[in-house]
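Working notes for the structure below.
All protein chains but one are shown at their positions in the complex.
And now, chain A:
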Amino acid sequence: MKFDFHKNHKLLFGTIFWGFIFLSLIISVLPALWVQRENEPLPASEPMTDIERKGLNVFIGEGCVYCHTQQVRPIEMDENWGRPSAPGDYARIDRQDIWRQTPAVLGSERTGPDLSNVGERQPSAVWHYMHLYNPRSVVEESIMPSYPWLFEVKKSPGSDETVVSMPEDYAPEQGQLVATEKAEALVAYLQSLKQVPMDAPASSVSNEETSKEISESQKKTIDGASIYSNNCASCHQNNGEGVQGAFPSLVGDPVVTDEDPTDHIRAVLYGMQGVPIEGENYSGIMQPFEQTLSDEEVAAVINHERTSWGNDAPTITAEDVAEVRNNDELNEITAEEE
C-alpha cells in the first residue's frame, strides 16, 4: 500500500484515530490525571457529612446546576459572590456511586445567583424552605421553579418533623407543610456552601484582612439601595414589608424609626434571632453582617431603610457605626477579662 492518504484507507483512518487519541491525551486525560493527583482539600474545610452528600444528590438530580454556578472568577465583577474559587474548593466532591460520575457543580450559566458562598449569605433554613416551596413567596420577581414535591402536606405533623409556615397566599389550603428528607438534605447542603479561607485555618486575623481588602475595593460605589437589594431584600423584601410570620416588616418598625440608631446598627452588625417584635414572633433568623459589610456600607443601608417606604427617621454616618463596633468590642474585652 502506498503512503497516500487519498488512496490508503488504513493509513488515513489509522492516522485519524491514533492522532486524535494522542491529542486527547495531551489536552484532557493527562491534565485531568495531574489535577486529580494534586487534589488537596483546603485545610480549613470539613469533609461533607452524609446529609450534605444526599443534598448534593438532590441538587444534581433536580438540575439546579443549569441555573446556578459555583464558580467565582478572579475578576472584579465577581467580587460580591465571594473570593475567587480555587481547585481546593471542589476537592471534597467525588463520584457519587457506580452509576453516576462526579457532579459538575461549576456550571455554565448564571440565570440565578452564584451559590459558592450562599451558606454565608443566606444562613436561614426557614428562608430556604420557603424559597424552595415557592421562590416567589420570598422573592417576588423570581423565575426559579418551585419544588413542591420536596414537601408534604400533613394534618398533624409529628414533633420531630420540620414544619414550614408559608404566608397565606402560598400556604396549602389545609393542613401543614412539612419538609421531606430530601428537602432537609438539600437545605443542609445549601447551608454548607461557605467559602473557607484559602491558606490558614479559619482565624479571625485572616478574616479581618480579607474583609478589609474587600472593603477597599468596594469603596468605589456605595449605594444603600443596591446594598439593600443584594443583602436584605430576599428576607425583608424590596418594599420593606417582609414576609408574614418569618421576616419582619421594616416599615414603621420601632427600631428602624427610633431616633437612637444603636439598636438598628446592632441588628445589622450582629444579626437577630427569636426576639419578639411588637409582640410577634418571627421564625426566620437574620445573619450578622459584621464581617461582610464595611462601616460605610452599613451606614448606607441603614439610611436607605430609615428614609424609604414612608419611613422618616434621622440618618446616620459611618462614624456612628464605627462607634457602636468599637464600644461593643471594648465591652466584650472587659467582659472577658472579668
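We take it that a contact is a pair of C-beta atoms (placed from the backbone, for glycine too) under 8 Å apart; a residue touches a chain by one contact, two chains touch by 3 or more; residues count from 1.
Definition applied: contacts and distances are computed from a predicted model.
When the listed names "Alkylation response protein AidB-like acyl-CoA dehydrogenase", "Cytochrome c oxidase cbb3-type subunit 1", "NADH-quinone oxidoreductase subunit B" or "Amino acid ABC transporter ATP-binding protein (PAAT family)" are checked against UniProt, the chain not shown comes out as "Cytochrome c oxidase cbb3-type subunit 1". Contact with the chain that does not appear here is found for just one residue of A:M144, A:V178, A:V196 or A:I285, A:M144. From the options A:A44, A:A91, A:V178 or A:A318, the residue with contact to the chain not on display is A:A91.
Within the whole complex, the absent chain has one touching residue among A:N230, A:Q273 or A:N326, and that is A:N230.
One chain is missing from the display, and on chain A it is touched by residues 5-7, 9-10, 12-13, 16-17, 19-21, 23-24, 27-29, 31-33, 35-36, 39, 60-67, 69, 71, 73-77, 80, 84-96, 99-113, 135-136, 139, 141-149, 221, 226, 229-230, 233.
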